[in-house]
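Every protein chain except one is present and positioned as in the full complex.
As written, the chain order gives the labels A, B and C, with residue 1 at the start of each chain.
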Amino acid sequence: MDIRVQPATFDPGAEANAFTAASRGSGAVVTFTGIVRDTEAGTLRHLEIEHYPGMTASSIKAIAGEAVARWSLDAVLVIHRHGALAPGEAIMMVATAARHRAGAFAAADFLMDYLKSRAPFWKKEVRTDGADWVDAKAEDEAALSRW
Amino acid sequence: MDIRVQPATFDPGAEANAFTAASRGSGAVVTFTGIVRDTEAGTLRHLEIEHYPGMTASSIKAIAGEAVARWSLDAVLVIHRHGALAPGEAIMMVATAARHRAGAFAAADFLMDYLKSRAPFWKKEVRTDGADWVDAKAEDEAALSRW
Amino acid sequence: MTVDLLYFAWVRERIGLPRERVDTDAATVGELITELAAREERYALAFSDLSALRVAVDQELSSLDAPLTGVREIAVFPPMTGG
Partner (left out) sequence: MTVDLLYFAWVRERIGLPRERVDTDAATVGELITELAAREERYALAFSDLSALRVAVDQELSSLDAPLTGVREIAVFPPMTGG
């Protein structure tokens, strides 16, 4: 279980390859990468991500541990950035390795749903025309009921 | 839509990064990588993958086109190898890019289910103690009914 | 009792502080929040819609009816938007 909360950029492809190389015996690796999207109008300066340092890593570890147990994962990786992120930069990634594809897919999907609504991160859009905290979506909260 | 059927090895991480860089505007990228697993007993020499050249690329294109339309994907990539593959090598990968995570996950999951049972590939395990064609699994056929 | 209060995102911005230590006789997290809201306008503003608030007690997600006994750290924030 590899959990990293950091301001620094990371290379999703290199991380995915290292993760796969370390999980020999797994037949299936799923990755999710979240990327900063510009606004429709192209006004985004950056996304500011705040987090709760005392709680972030431990809450992600708890979520990841549940995924490992539930889908018998061989390995799991979560990287989540905080601080100021420019459009096009990777915000975070999740990778899951399992013997078969169903477990790897379900676990990555589950992890994303929980990271969206249960890990202590908050996003603020800093635009050329103002700044606003991103509202949580009702559909993200609703997605948790799938699990 | 980038569809490749090839005997050559490929670098899943580099492909994922290039795919993500080309899909600016997408907030979510999901990848699946299938890897040759050794047998429990460690007897696998290689996996031999046969395909139907006249049909392979066109059938994958049809499946990928359906995924793009159904989940409004910004981009889709499918790489599938054939020939002799050693344990630990990547067999294939799928990548999907969409505005939000739900579409990217569903489309990648869908593509894998269809590639498993509807793209003309056949796997043979060549082991130190013999060789056998891999049987299709009832659960793989059943998985199609999800879509 | 004395408890450390942490604020995040727009709760932090409205209150104007990332953290503070408070003395309280409140029995629950909800009572403490109501007590603060009555104290100053900026708290009233931050806590005006309780349904928009989430709380963590000693770094675990919790709820407004959580008792304060033995608690050292309480965080108050909007619904999380990670991922």
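Everything below uses one rule, namely that a contact is a pair of C-beta atoms (placed from the backbone, for glycine too) under 8 Å apart; a residue touches a chain by one contact, two chains touch by 3 or more.
Please read these numbers as outputs of a predicted model, since none were measured by experiment.
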Legend entry - Interface partners of the hidden chain - shown chains only, full complex considered: B
Legend entry - Residue of B:14, B:55 or B:142 touching the missing chain in the full complex: B:55
Legend entry - Sites on chain B contacted by the missing partner chain, in the whole complex: 34, 50-52, 54-55, 58-59, 80, 91-92, 112, 115-124, 133-136, 141
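We take it that only the chains that are shown with their structure count from here on.
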Inset, instruction - Report the chain whose mean Cα position is at the greatest distance from that of chain C. - result: B
Legend entry - Chain with minimal offset from the mean of all protein Cα atoms: A
Legend entry - Rounded Å distance between chain A and chain B, as computed from the means of their C-alpha atoms: 23
Inset, instruction - Go ahead and note the Å separation of the Cα centroids belonging to chain A and chain C. - result: 26
Legend entry - Chain centre separation in whole Å, for chain C relative to chain B (CA means): 48
Legend entry - Interface hub residues of chain B, defined as touching at least two other chains: 101
Legend entry - Per-residue multi-chain contacts in chain C, two or more chains: 83
